[in-house]
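All protein chains of the complex are present and in place, except for one that has been dropped.
Let's turn to subunit A:
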Amino acid sequence: MNKLLNRNKMLIILFGIIILIVFIGFSMTDRSSTTKAEQFTGDTVAASQSIIGAPVHFVSNIFTNITELFGAAAENEALRTQLEMVPQMHADIGRLEAENERLRDALEVSAKRNYDTINSRVISRSQDQWLNNFTIDKGENDGIEEGMAVMTPEGLIGMVRRVNGNSSFVEMITTSVSQNNLSVEIHNGDATIYGAIDHYNSERGLLVVDNIQNTATIEPGDAVFTSGLVGDFPEGLIVGEVVRVENDEYGLSQNAFIQLASDPSEVDVVFVLERDPDSLGE
């Protein structure tokens, strides 16, 4: 009888491990849609978390506001100075956009830079704190789709991995999966060097672009943008800047280390970018 029980236990454990492997395989596949069951579960947890988290955020906001009050006068002055420049900047942007459009039409170049933004707020961070992924309060009903780029005011931070009705799960570019879609361009003066993010070096906290030709000149301080060549990301989104350049282990190519413009540990408000459909599939 004991042996039979042990055998049953062994079978249950084996069955559990098989199920775990199947689930891991399912979640690691490159899916383009979220199932209804996932959407329902995600939305339910997100909604109840918003309700339970509301009093905590309310108290936390009071403390933040009190702290910010001390520097309010100086900040106000600085913002007022910036505001005075806004009408001129708007006029410049309008003029440059029109000029850009004309030149693009003349060259018959597609608008890879065109996108609409959807503002969103972070509801929660991943509770096991391993991959720093987060959930935002906008979903399918707001026009969000899988694969869209997500930015903070400072720069690119991730991509939408799963979309529920009223919330979405965002994977940071510091995780290995999202980097499959991330091609970048490094601007060194007038020269542009194209490459792809290989991985995120967690010890240094830097993204690594590898296999760059030795003949290309890259220097610390060079700006890094998305190139829009691979995946659904629009062109020209700020990723960060080069902080270090090293030869690879055989000396055949260079690796560039990039400091992210956005801070992965401080994400509160984000923008989801909806790329112009005309520029896709080229």
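Throughout what follows, a contact is a pair of C-beta atoms (placed from the backbone, for glycine too) under 8 Å apart; a residue touches a chain by one contact, two chains touch by 3 or more; residues count from 1.
Going forward, contacts and distances are computed from a predicted model.
Out of "AAA family ATPase", "Rod shape-determining protein MreD", "Cytochrome bc1 complex Rieske iron-sulfur subunit" or "succinate dehydrogenase", flag the one the UniProt entry gives for the chain missing from this complex.
"Rod shape-determining protein MreD"
In the whole complex, not just what's shown, which of A:169, A:225 or A:257 touches the removed chain?
A:169
Touching the hidden chain in the full complex, which residues of subunit A are there? Just list them.
Interface with the chain not displayed, on the subunit A side: 16-17, 19-20, 22-24, 26-28, 37-38, 41-42, 45-46, 48-49, 52-53, 56, 124-131, 133, 135, 161, 169, 171, 175-177, 199, 201-203, 265.
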